[in-house]
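Structure record follows, encoded as structure tokens.
With one protein chain held back, the other chains of the complex are shown just where they sit.
So, subunit A:
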Amino acid sequence: MPLCSAKCGKKAILKRPKTGDAMCKECFFEAFENEVHFTITRAKLFKPNATVAIAASGGKDSTVLAYVMKLLNKKYNYKLKLLLLSIDEGITGYRDDSLDTVKQNRDDYEMPLKVMSYKDLYGWTMDEIVAEIGRKNNCTFCGVFRRQALDRGANLLKVDYLATGHNADDIAETVLMNILRGDLARLNRCTSIITDSGDGIPRVKPLKYAYEKEIVMYAYFRKLVYFSTECVFAPNAYRGHARVLLKDLEKIDPSVIMNIIQSGESIKVNETANMPSLTNCMRCGYVSSQDICKACVLLEGLNKGLPRLGIGKSSKVKRILNENKLKNNSCNINASTCCRTSTGDVEDIEDKKCLCGGSQTIKSLPVDKIMSDKLTI
């Protein structure tokens, strides 16, 4: 084995995936930690004396993030108050196990832990949602709900920042994906290290420049406990094209990942190009590009027994919501859970066949009532 390229005199035991340098364990730790420290100080990520919630799933990224944040906070005296925030989606056989890992982290790193559950926030666990929707589109629910759940949790804990474990590979992949999808708005903002969801709490990505392979290597040599099972509902993975392409590119030249992030940061969108504007959801106040945010639409679908409501196009959703509203206003309420609309069309053919044959008009709970009950924390 060659000597460590940092000239510390020790024998190298690993090859850094990012640079190809041969290194000893200690020098690799130092290089990795220094790069995260550099990322944090260069971007001025945190103000002193702030409270930072670390989104912890128990996976490799968040475990390494929690460990490194604690270490750097002490070493460089950031004066941060760190705590862990976990989301319990209610997936038996996945989240219950990974939450144990998070609890282990809580004890190891001496950080307070707050767990937010989908059941508390939305009234549904993922297991219940999957029973309703089937396994095909469940990730839509989980992803949309998680994003909001993290923000709501952060709000509840009154933290100043929410740190997530997104790594360099994730970001490069997102850049490629947004180019393939032609999504300029997301292409423009996906590389920023701080994203502010409107009035909410800024989300920061301290591991933005850390390679996935190095994170795994760091966790391995530091002997960190993390949970590495895929979600039991994990689908025929989307992002597929971008991910495969990125892995192939990394094999040719690992610096491509950094190059893609650099490209994503330096591109400028033409001023004449149409960009969607962000507003706030009329119901829950969360930022959204539509009048009603995705989570509210999905919830309304679940609560009305039309779970596929939010799966289709947003224009279709808008139409259905409007129709429902009209019906609510004019309906002379018969106690019924029929899904047939007044026009006689069955709304959601694939999921629920109408049982009454259209003899009764639809009765849905007043919209405001449902939402405010289920969404308050």
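Worth pointing out:
Following the convention adopted for this analysis, a residue touches a chain if its C-beta (ideal position, glycine included) is under 8 Å from a C-beta of that chain, and two chains touch if they have at least 3 such contacts; residues count from 1.
One rule holds in what follows: contacts and distances are computed from a predicted model.
Chosen from "S-adenosyl-L-methionine-dependent methyltransferase", "Translation initiation factor eIF2B subunit alpha", "Cytoplasmic tRNA 2-thiolation protein 2" or "Prefoldin subunit 4", the protein name that UniProt gives for the omitted chain reads "Cytoplasmic tRNA 2-thiolation protein 2". From the options A:T174, A:N303 or A:N324, the residue with contact to the chain not on display is A:T174. The missing chain, though absent from the display, is touched by one residue of A:C27, A:L72, A:I193 or A:L207; that residue is A:I193. Residue-wise, the contact with the chain that is not shown comes from A:K251, picked out of A:K7, A:K158 or A:K251.
Across A:N49, A:S228, A:N259 or A:N322, the single residue that touches the chain missing here is A:N259.
The omitted chain makes contact with subunit A at the following residues, 42-43, 55, 57, 59, 61-62, 137, 139-140, 142-144, 146-147, 164-166, 170, 174-184, 186-187, 193, 231, 234-235, 237-239, 241, 245, 248-249, 251-253, 256, 258-260, 262-271, 273, 289-290, 294, 311-314.
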